[in-house]
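The complex appears here minus one protein chain, its other protein chains still in place.
Moving on to chain A:
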Amino acid sequence: MQIYLPIAEVSVNIFLLLGLGGMVGVLSGMFGVGGGFLITPLLFFIGIPPAVAVATSANQIIASSVSGLFAHLRRRNVDLRMGLVLQAGGLVGSGAGVALFNWLKQLGQVDLLVNLCYVVFLGAIGGLMFIESLSALRRAKGGAPVKKRKSRGLVHTLPLKMRFRTSGLYISVIPPLLVGAAVGVLSAVMGVGGGFIMVPAMIYLLHIPTKVVIGTSLLQIIVVAAFTTFLHAVTNHTVDVALALFLLIGGVVGAQFGTRIGARMKAEQLRILLAMLVLAVCFKLALDLFLPPSEIYTIAEVL
């Protein structure tokens, strides 16, 4: 069954859209990532114009993240206070990121930079997570005592300490603010919610328990994605609500299943799966950069 999308101005199969949305929704609920880094390339692939794909995936991410967030809220897996602190840093970071993006645009080659950013970050984060969670899995299997983390790191010695009850932490607010800001910059430049950077940063830099990380990251993604949707719709008119609607019908349902699957799995298993997913996307993007394209010419709109 085909549907004509009013903003994208192409006609696509409804079930294809529902399936894509559902797949990304499952990932969103499982790992706390918005799935922007996954759905945008998939939309390009089915023939949606790139500008519409980027803007509309932000809109669909809101829906699947809200769906996942409510499920996590009921499990008390969301640290609202930590979310707010990260968000405060994130807003400052996004502002700086938009300025950086516009500056790069003037220099030209912004697409290339975004792609290189993706490959480097996805590769580094995916690789590190993969190695870490693999050794964590091995330790668990071997039955060897888990090495205790250094209990007094930098996060404990800095001033402005705050108690984060859900995460079970009593740490300085400066590291979460910095993490939020860094993710804000990256997500503005790369045009994604930043979940795949935020989740590892919260696990490894802030030592928040993995289950709490996922719920809290979803909260952060919703705000960023809503802001992005608004900006794209007002400035570029590229948000296609019809496309978003079909993606999010699949997405919200998928997110519920994802949350359920995630709850049944061990933290190490979740991390290793996310690492593999991130590495797979990284590999695909790297191939696009290095392999000769089938058509070296592209048609673009004149601005």
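By definition in this document, a residue touches a chain if its C-beta (ideal position, glycine included) is under 8 Å from a C-beta of that chain, and two chains touch if they have at least 3 such contacts; residues count from 1.
Please note the rule applied: contacts and distances are computed from a predicted model.
A.B. asks: Missing chain's UniProt protein name, "Cytochrome ubiquinol oxidase subunit II", "Ferredoxin", "Transmembrane protein (Alph_Pro_TM)" or "Putative spermidine/putrescine transport system permease protein"?
C.D. replies: Matching the unshown chain against "Cytochrome ubiquinol oxidase subunit II", "Ferredoxin", "Transmembrane protein (Alph_Pro_TM)" or "Putative spermidine/putrescine transport system permease protein" yields "Transmembrane protein (Alph_Pro_TM)".
A.B. asks: Among A:Ile46, A:Leu112 or A:Met162, single out the residue that touches the unshown chain.
C.D. replies: A:Leu112
A.B. asks: Looking at A:Leu16, A:Val92, A:Leu205 or A:Ala242, which residue reaches the missing chain?
C.D. replies: Of the candidates A:Leu16, A:Val92, A:Leu205 or A:Ala242, A:Ala242 is in touch with the missing chain.
A.B. asks: Have a look at A:Thr40, A:Asn77, A:Ser187 or A:Gln256 and name the one touching the chain we're not showing.
C.D. replies: Spelled out, the listed residue whose C-beta touches the missing chain is A:Gln256.
A.B. asks: Residues of chain A in contact with the chain that isn't shown?
C.D. replies: Touch with the absent chain occurs at residues 1-4, 6-7, 9-11, 47, 59-60, 62-71, 74, 109, 111-112, 116, 222, 226, 229-230, 233-234, 237, 239, 241-242, 244-245, 248-249, 252-253, 255-256, 288-293, 295-302.
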